[in-house]
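Just below is one structure, and these are the notes that go with it.
Only one protein chain is missing from this complex, and each of the others stays in its spot.
For reference, chains read A and B in written order, and residue numbers begin at 1 within each chain.
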Amino acid sequence: MTDTTWDPSRPILEIENLSISFFTRLREIPAVMDFSCTVMPGEAMGLVGESGCGKSTVALAVMRDLGKNGRIVGGKIRFKGRDLTTMGDEELRHIRGSEIAMIYQEPMASLNPAMKVGAQLAEVPMIHQGMSKADAWALARQIVADVRLPDPDRIINSYPHQLSGGQQQRIVIAMALMSKPALLILDEPTTALDVTVEAGIVDLVKDLGHKYGTSMLFISHNLGLVMDVCDRLCVMYSGEAVETGNVVQVFDKMRHPYTQALFRSIPLPGADKNARPLVAIPGNFPLPHERPPGCNFGPRCDYFEKGRCDAHDIEMEDVPEGDRHQTRCLKWQEVDWDAPIAARVAKEKARIGKVVLKMEDLRKYYSVSGSAFGGGMKKVVKANETLSFEAREGETLAIVGESGCGKSTFAKVLMGLETATSGSIMLFDENVQSTPITKRNVDTVSAVQMVFQNPFDTLNPSMTVGRQIIRALEIFKQGKSDAERHARMLELLDLVKLPRAFADRMPRQLSGGQKQRVGIARAFAGGAKVVVADEPVSALDVSVQAAVTDLLMDIQRENGTTLLFISHDLSIVRYLSDRVMVMYLGHVVEMGTTDQVFQPPYHPYTEALLSAVPIADTHVERKRIVLEGDIPSAVNPPPGCPFQTRCRWKSQVPGGLCDREMPPMRDLGGGHQIKCHLAADILARMEPVIKIAAE
Amino acid sequence: METLSWFQIIAAMAGRFLPVWLALVVTFGLSISFRRRLGLYGKLFDSPVGMVGFGIVMFWVFTAIFANWIITMDPLAQFSGSKNAVPGSALRAPVDGGYTHLLLGADHVARDVFSRMVMGSRVVLQIAPAATVFAFMVGITLGLPAGYFGGKLDTGLSFLANLVLAFPVILLFYLLVTPEIVQTGIPMWFAAVLFVFPIIFFVILFNSRFFTNPARRNLYVGVVLVLGLWAYSGLAFNLDPLGVWSMDPNLLNVFVSVVFVNAPGTFRIVRGMVMDIKTRDYVAAGQTRGEGPWYIMLWEILPNARGPLIVDFCLRIGYTTILLGTLGFFGLGVSPESPDWGSTIDDGRKLLSIVPHPALAPALALMSLVLGLNLLADGLREESLKD
Partner (left out) sequence: MLLFILRRLGVMFLTAFALTFIVFSLTNLQPNLEKLAKSEASVRMTDDQVVSWIANNGYDTPMLSRYAQWLGVLPGWVKTMEDGEVRGRCIAKGADPAAAPRYCGLVQGDWGSSTVFKKPVSEVLGRSLGQTGWLMLTVMLVMVPTALMLGVLSGMREGSRTDRVLSTFAIVTTATPEYVSGVIFIALFASATAGLSPLLADWGWISGKTLFMGTATSAMDDITFWNFALPVMTIALYGIGYIARMTRASMTEVMTAQYIRTARLKGVGFTQVVLKHALRNALIAPFTVIMLQFPWLLNGVVIVETLFNYKGFGWTLVQAATNNDIEMLLGCSVVAVFVVLVTQLISDVGYVFLNPRIRLA
């Protein structure tokens, strides 16, 4: 279905000065302003920005699916030379799915739960090419095989909920490829997936893009991912494109302060919490109806010049010597882009003290019923198996793993929300293993606190911020009178660097990062000694992540708190932790200091995990190790080594030992422990996954 | 004197409702000018549906309040010679200075339909919201722990709730709302059980929040206990030493039955909401700082379930109004003379195909009130989702 009038040397997609607004009862909210970009045939274009910057809106505008309230208020979107903004419904319908296809963030939600996968796939050629049902199903089967799904015959006859998240996303990709579209729009296609699964999807997308010569519009908040997938990128901030160009140029020679600040706030290899801390972007993302005059980034910009940057709207300017490199900054020629970061202050390393928490041989089993009707056999889920470790005062211990690895269960057991099946938890020389939280005394409870993952869920939406902190103070028996507690609450707000006026605000008036700060203040209300932080920054935008992480580190330094940092993000773990514990399916597979874990020898799982994390640095060379398949279910773990189903080193272990026997925990010296059958000489030969190329 | 034309009837009725119109204008004027500061209630005035619903409901509320000024005749008086008189007929022997026309005609025993309809709103608007409040107290107090703890408690309570829900409502009413049952004292025991829930609710509510501050806790719990037990003794056992709180045994029976029928529905809604909300992180945060289960249920979960509960409250008042009407329709009403809408419809239906107006007036009144409540609920739902 190629349009004969279109010349393949011309851009496949041209967006010119696009402006989109959403209309609510009260006002018009501009979501995208004066956005332009061009995608050439076979090119992969990345759209990067934080949440609310308008990148998804651009994608939906290309599909002309902005909903009832959204409207394109200016500009043009030309696809193969035809203007999409003025196209009629019938014509659009022919283009959607056949020439432009889209892949979404939530694979489960984007598949129809009541239709078989095959039917959903076959529908596409049946509509657009008028293919017969049998042919369409045959094609579906072939494409399913193309996206490297095992057993395609079974897959096309199953319903979406019978597949895992990774498989569902492959189906969504297959659906997009059914009619070999010229342009593929990917809207955060891997955000909902685990890192090791994400790596597989990213590889697939790249390969298929080359194979079919498809152009791509890749939307992501993750700079590393964009570097992996795209040729060019466009950085967006608050509804505007601020910088666009070729990936290498933008990464190495950025010419917009926002891009620069973004790179300084993400933990790249080499960053260190003490020697080279991250630089957070000050301030907050402006709300769409509260954008400043002139440069949107102005109020947060280090190079801001009053009277100039906020005088009038700023146009995109070409950067000479660049490959279509443009920036929306008035001062890009004046700024010294190679200057070292001035604000970076090296901080003193926290003192690591005595052991405060010691777990030995901890196990937590759950029994779950077998079927939806409550009948069937009871099954045992082994959420945690033989967990042993200790954490010291002032230390940051990172617990790393993907979904289902048991890290959240571990947190619950430690907090006392669940009791362990066996083993002991010693907290300041007191065994709390079988004491549920309701039986623990106030001191123990206030000494172990938690910071939660989801900022939108961590505060009670119908209570003021101050009230919630005061409640924690009351429960922890802090302060003698209401006035004293109120004063202490204000101090806590100071501690987490929030204005005191926030005490009377409702949580919905706060941004995600601010809510997370309140959560931290609440956790420290009773002078917590051990804080479990369950992915505290993973739901936050990149620019806010750094600030919240730094805050946690500062408080830790001052109070000598032990921080148990649960995360799946190895970059941030490397940045802030002293020791790392890697978990897989309820087992600790590797444990050691950060250096030990991030350097070979690795546990095969750690190796794969390290290679799967995208790094936004052109100087870093990364070995690609893509794991086959998905994480097995904890209800039905594989026999022998838990990782044997996906391990690439399995063949190196003689006698099928991995299939039969659980490997013992081995000490490789210096406290570096690893749970693997691999012989010492093979481990010693392992190469580092990440190499930093000489500059 | 002449029979009034329909135009005159409508004009005369509109005139009688003057206090209601004034009150409505004041309410709307004030609410609309301050709507940005009134939370969900204020947002109601952004939704045309909600506003219409609120208007209709408030119309009947004000009618009930000002009923004494609106009625044209004594609703229980019979006017000889006016049996089944058509709307607008003149009274055969008007009292000096009294009203001269039967605006909506007269019923089969020659009582004024208009005045009975207006007075009927009082009965309905006294019982329906109060019964719904009690049903909510029972439903919330039982639904919270059932949803929060789950397990055997939940199984047991859910079984009981389903038991009541499986009972055909009419059969239940026929068994419960009879003079014979009143003789046995069963309604009193029902009341004794159902009326204790609000007291339990508030005691737990204050205790769980203020146990860290015993002085304040004792004050609040004490006030609840004194007021609650005082009202309780009067309402349930008619033993109020001061005689302020009391309830007619027949009314008590109707009231208790309606609460009993409504409580399981609320129970199920609350239980479902709790099961959803208890997975939130702020609940976990409460647990990790060692809060008691009742604090979490009443102060962390319940306030965040308020949106759907308010909507359900409006719908349920409407449902209760329908139930009360059903009771009246089967002659099981508060008292045979009572002008409540259900009983009046029941009175009128015997001659329905010959003289429809005595039944039609209360039927339309009841319908409009329920419609108003439904529209109000719709508006509230719409606005609360817009956050």
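The definition used in the following text is that a residue touches a chain if its C-beta (ideal position, glycine included) is under 8 Å from a C-beta of that chain, and two chains touch if they have at least 3 such contacts.
These numbers were taken from a predicted model, which means no experiment stands behind them.
Contact with the omitted chain, checked across B:5, B:100 or B:184, is made by B:184.
Contact with the chain not shown here comes from a single listed residue; of A:27, A:94, A:133 or A:439, that residue is A:94.
In the complete assembly, the contact with the undisplayed chain comes from B:176, out of B:176, B:224 or B:334. Those residues of subunit A that touch the chain absent from the view are 63, 65, 68, 93-98, 101-102, 104, 106, 109-115, 123-124, 127-128, 159, 161-162, 172, 175, 371-376. Seen across the whole complex, the unshown chain contacts subunit B at 159, 162-163, 165-171, 174-176, 178-181, 183-184, 186, 318, 322, 325-326, 329-330, 342, 345, 348-349, 352-357, 359-360, 363-364, 366-368, 370-371, 373-375, 378.
Basically, only the chains that are shown with their structure count from here on.
Subunit A and subunit B have Cα centroids separated by 51 Å. Taken together, the subunit B residues at the contact with subunit A in this complex read 46, 212-213, 280-282, 284-285, 287-292, 299-300, 303-304, 306, 387. By the touch rule above, subunit A contacts subunit B in their complex via residues 25, 415-417, 437-438, 440, 442, 445-446, 448-450, 452-454, 457-463, 472, 474-477, 508, 519, 522, 525-526.
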